[in-house]
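This is the structure, below, for whatever I ask next.
Left out: one protein chain. Kept in place: all the others.
Chain lettering (A and B) follows the sequence in which the chains are written, and residue indices restart at 1 in each chain.
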Amino acid sequence: MDIARVISKRSSALWAPFLILILLASLPLCAPQYTIILLTTIFMYIVITVSWTMFSGPTGYISLAPAAFFGVGVYTSALLGLVLPLPAIIGIGGLASFCLALFVGALTLRLRGTYFVMFTFGLVELLLHFVLWWEVNITGTTGRVVPTVNNTKVFYFMLIIFVILMFALYTIRGSRFGLALEAIGQNEDAAAHTGVNVTMVKVITFAISAFFMGAAGALMATRWTYIDPKIAFNPLLSFMPVLMAIFGGMGQLYGPIIGAAIFAYLEEFLITRFPYYYMLIFGTIMVIAIVYMPEGLVGLIRRLLKSSTEGRHART
Amino acid sequence: MPVLEGKGLTKYFGGLVAVSNVDLHVDEGEIVGLIGPNGAGKTTLFNLISGALPLRSGTILFKGQKISGLKPYEICRRGVARTFQSIKVFPDMSALQNVLLGSYFGVSPGMSSMEALREAKEILEFMGLSASSATRARDLTLASQKRLEVARALATKPQLLLIDEMMAGLNPTEVAQAIELVSSIRKNGITIIMIEHVMKAIMNVCERIIVLHHGQKIAEGTPQEIVSSETVIKLYLGERARAAS
Partner (left out) sequence: MIVRVLDIGIAGLLLGGIYALIAVGLTLQYGVARVLNIAHGEFIMIGAFITWSLYIIFGINPLLSLAICGPAIFTIGFLLYRTLFRRLRISSASPAAFEGSSMLACFGLLFIIQNLAILIWGADIKGYSYLAFPIRFWGQTFAANRLITLGFALAIGLIFYFFLTWSRLGKAIRAAAQDAAAAELMGINIDQVLALCFGFGALMAGLGGTLLSMSYKIQPTMGLEYTVIALIVIVLGGLGSIPGSFIGGLLLGLVGSIVTYIQPGLSLVAYYLLFMLLLLAKPTGILGK
């Protein structure tokens, strides 16, 4: 009987994501446009947060570069939108970010923790101000128009990026590469002396995570129709994944997903009506999450569940 | 034929001499003990051989090829493995995963997963850790963690193993077990250099002993020679002890 339960549990763990996925994929048939747009935004945040966690979770290096990689994707879309079909643009946007991350990673991943954070944050601001200067002084424009794609198509592509990301994540976790990554996070020196090319593993993971951010950026640009450097390289997009992952809890794979979904919904709800209140709430939750919820929402719920079941056991 | 040869190895920390002009050679199949007071430069020497620290001057040859200047992972893949004085296991990975990493990334990285798994299990068995292969490393006892470090190093299939204080903090039974383990590792054809403060272990296992003091090699010889060497007695017991005897 125990075995039967284990099997059913395992198969439900396998089938549940598939069911949800099919449900999501069939949504555009019946749901209103508004829901589709909201879900696209939510999945964009999920993609960015999960790919951020892919690198920063196991290694402990806090990257504030997501906005840079996302922005590179956005500009790829703006530059090539008229020339190439959408899948090609998404791929190129991802690759451009991948290459940028290889370069940045090779330069910086030997830096100590805090310096790495500052550097990645500097990267976003540098790109933002450089592109801003370039557009005003060299090309003589401020913003660019991106050819639009219909909402349902954008939604499907975002879903595809998400599925590929999850697939990549699971493949890495189960592989020897993933084992090496985990080892680096726990003791970098020991990993190096056990034959792991520490720098290469870190740089490649950093670049893979950047690929997905770039791809998401290239796709989202088509939904915005008009972009400028301040939209493309919005530093807030660097903080969102950090907050979402910490808030959700990085110990479990679904922690960042839950965190991203909650915040994306909150943002949609608040940002148009009360932008400054939204940012204020954003900051407050960030501080509270860091100080009081070190294991995130998932960790908090687990602890509560555990203490409540323990309480019950104690009583019986 | 020497497995390891070091010539004029020198390392400074700021203005402080950590290792100064040390020559050493280790023959295939030997067990060499490295002793000396705290701060003599023993661990620094290990760090130089394994590539954790860059040399100030000097060269290190492994099987006749230069390894000084290589990165730690490259030196490991050439066949030099090490353990750490302060334990550096991967705390949240299981004992098996700790060892698997060595099988995956050591001297023969192309191994299939099945083969690596079989090998990792064999090594755990050999080190007497089979029972705790699923245990997280942080939950193991000190003695087991030290053995796990050796197991992980062995999994990389080294020809030369550097063991940094495996016996410190162990009780007498555990020390006896550890001594036995070291001898049986050597029987498998692996050359060993070990840093050790537990004299009983050094005297029992090692064929040759190198004594470091203030970063310099001050004596070298068989355990008997070292025990009766005047410089070593002076170093360890002080002038008066010699006078009294």
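Just so we're on the same page, contacts are C-beta pairs under 8 Å (C-beta built on N, C-alpha and C of every residue); 3 or more make two chains touch, one makes a residue touch a chain.
Just so you know, these numbers come straight off a predicted model, no measurement behind them.
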item	value
Displayed chains contacting the withheld chain	A
Residue among A:20, A:88, A:145 or A:290 touching the omitted chain	A:290
Full-complex contact with the absent chain, from A:86, A:111 or A:297	A:111
Listed residues A:242, A:261 or A:298, member touching the removed chain	A:242
Residue ranges of subunit A at the interface with the undisplayed chain	60, 62, 107-108, 111-115, 117-119, 122-123, 125-126, 129-130, 133, 136-137, 239, 242-243, 246, 276-277, 279-280, 282-287, 290-291, 294
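Please note the rule applied: only the chains that are shown with their structure count from here on.
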item	value
Interface residues, subunit B side, partner subunit A - complex	50, 52, 71-73, 76-77, 81-82, 84, 88-93, 97, 100-102, 104-107, 109, 113, 116, 152-153, 155-156
List of subunit A residues in touch with subunit B within their complex	176, 179-180, 182-183, 186-187, 189-198
